[in-house]
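The complex appears here without one of its protein chains, the remainder shown in place.
First chain written, first letter: the chains are A and B, and each begins at residue 1.
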Amino acid sequence: MSASSPTTWAGRARSADPVAYLQYPALAVLLAWPFLFSTYNTGLLTEILIFAIAAMSLDLLMGYGGLVSFGQAAFFGLGAYTTVILSVSFGMSPWTGWAAGVVVSAAAAAVIGFLCIRLKGVGFFMLTLAFAQLLFSAALKWRSLTGGSDGIGGMQRPALAGFRLDDPATMYFVALGAFLLSLVLLRLVVGSQYGHALVGIRDNEVRMRALGYRANAVKLIAFTVSGLFAGFSGGLYAIFNGFVSPDAMAFGLSGTILLMVVLGGAGSLVGPAIGAAVFLLVKQIASSYTEHWLSIVGIIFVACVMFFRSGIYGLLLRLGRRGS
Amino acid sequence: MGLLEIEGLNKAFGSLTVTRNVSLSVPSGRKHVIIGPNGAGKTSLIHQIGGQLQPDSGRILIDGAEVGKLGPEGRARLGLARTFQKNTLFPKLSVHENVRLGAQARFGSPFDLFRPARRSTELDDRAASLLARFGLDHLAQAPAGSISYGDQRQLELAVALSGEPRILLLDEPTSGLSPTETKALVGVIRSLPDDLAILMIEHDMEVVFSLADRITVLYYGEVLAEGTPEEVTANARVQEVYLGAGI
Partner (left out) sequence: MDLFLSQALNGLVYGILLFLLAAGLSMIFGLLGVVNLAHGSFFMLGAFIGLSVMQITGSFWLAMLLAPIPVGLVAAAIEMFFLRRLYRRDRLDQVLLTFGFSFIFTDLVETVWGRDVLAIDEPPSLQNSIEFLGGFYPSYRLALLGFGLLVAFVLWRIVEHTRAGAMVRAGVDDPASAMGIGLNVPLLLTSTFALGGALAGLAGVVAGPILGVYSGLDIEVLIPAFIVVVVGGLGSLKGAFFGSLLIGMTDTLGRAYLPDMAMFLTYLMLIAVLLFRPAGLFGIAQPQ
């Protein structure tokens, strides 16, 4: 997994990265979007931005840390549930709920991560899945708090500095802001001394420990930060939907987030964000033309694992190099 | 008392004993070489000192403090550095980045999530001066995987030294090198700081005798003999074991 990931520090000098040239045009399009397109498309793009944050959160752990988790939905769901429960059942502002959701997710990730990072590879993968399922069953069974399988609805979108989030464009800009903030922060993290230590441990833990790196502490931080951003996106998703159900914590969602990362290309941050976009677009477009969007997604995914292990981002990089 | 002190170390894998009651002491400034036929337990011993392997019993002390409960990273923090028998460089990183990553463990701030690694002039300076000392500065920007094997072995040593250790463990630093490359590496090891305690495994007897202040002979996990190069050469049991092996 790690060996095939496109992350190297030497090979990613900004000027040599053709994708880097696209980021400003892409940003311009994102900023202009609500003024150009329909409300419906704006809603779809809002959803894409929210899941892009979740995919990037997993990428930190998976692409840079080499720790493939099948439990990312647990932290996404914790963020979503905390936001809705605090706002609907306890009458707090959704903003407060969102902030609390981030804290709860990060705290849960710190505890669960402490146990999970003892295992590697498939063992880690299974343990994260087990914890996610545990939280999922809690969401299902603790009806008085979570509403059981029906979930909790009826959350009003809040206002922000006079702008009501009921307006799709306002909601969209909040999501865009959250996405850009996450992207900038996560980029800082992977480019930091800490980020380099994380990648070094992914590639050769024995060596890094012999150099004096506290590998477990480094991994635990990655797990926690990853959970924090997953909770951040989950809380935002709850605000967007005004609703939360156990689906926000389910096995299928963990798989979907993982799929977005692999599809886009692990270890690049932007890649998984693209993966989220492609996944949701394929789902949206394909499902309006054909019943078989699941197969399309499955086939693309299988092809990515088999032939394009560095995902769409890796493919773009290769095309860009050939072009220049 | 040695800077590195090992007392009565034992390690067995099932019925196979790899280390039997091994003790040794390496004071600051000494180059102590471990020799012995294949399967004598040399690498296992280095792993136990480095913390990669847990001994069954016995004590390991750095500067008088017992380190048996510390992992490799804790021992590294006390000034222990090591190289591995096989190269463990990061092949996609540049030569410079490999050394910087080593220096960062001790002199950087690996837990600062927001300080860009590229903009640390202190670490860059450390890496650059170390590379200059090893004569690798002209290769600084090349990916570590692309440079010659001999240069990689030197780089390996440079990375180990990047944290300014007090004790250096070398596991067959010259293995796989040509005679010329070996000579160059011996020169580098000679030029290391005077107060560094070095414990190294070596097969090449020419290298052993040109570097060693003191020699330990391991044989099936046990210390067969220990002493100055002259004492060890004169030892009858050592001659018996190494008969025909060219000592």
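In the analysis below, a residue touches a chain if its C-beta (ideal position, glycine included) is under 8 Å from a C-beta of that chain, and two chains touch if they have at least 3 such contacts.
All values derive from a computational prediction rather than experimental measurement.
Visitor: Missing chain touches which shown chains?
Guide: Checking the complete complex, the chain left out touches A.
Visitor: Can you work out which residue in A:Gln133, A:Thr170 or A:Ser268 touches the chain that's missing from view?
Guide: Touching the chain that is not displayed is residue A:Gln133.
Visitor: Pick from A:Arg157, A:Arg187 or A:Arg309: which residue touches the chain that isn't shown?
Guide: A:Arg309
Visitor: Just the residue numbers, please: which parts of chain A touch the chain that's not shown?
Guide: 1-4, 68, 115, 118-123, 125-127, 129-131, 133-134, 137-138, 140-141, 251-252, 255, 258-259, 262, 291-295, 297-299, 301-302, 305-306, 309
One rule holds in what follows: only the chains that are shown with their structure count from here on.
Visitor: Please compute the C-alpha centroid of chain A, do the same for chain B, then give the distance between them in whole Å.
Guide: Each chain reduced to its C-alpha mean, chain A and chain B end up 42 Å apart.
Visitor: For the complex, which residues does chain A have touching chain B?
Guide: 8-11, 185, 188-189, 191-197, 200, 203-204, 206-215, 217-218, 221, 225
Visitor: If we count contacts the way the header does, which residues on chain B are in touch with chain A in the complex?
Guide: The contact residues of chain B facing chain A are 50-52, 71-73, 76-77, 81-82, 84, 88, 90, 92-94, 97, 101-102, 104-106, 108-118, 120, 143, 159, 163.
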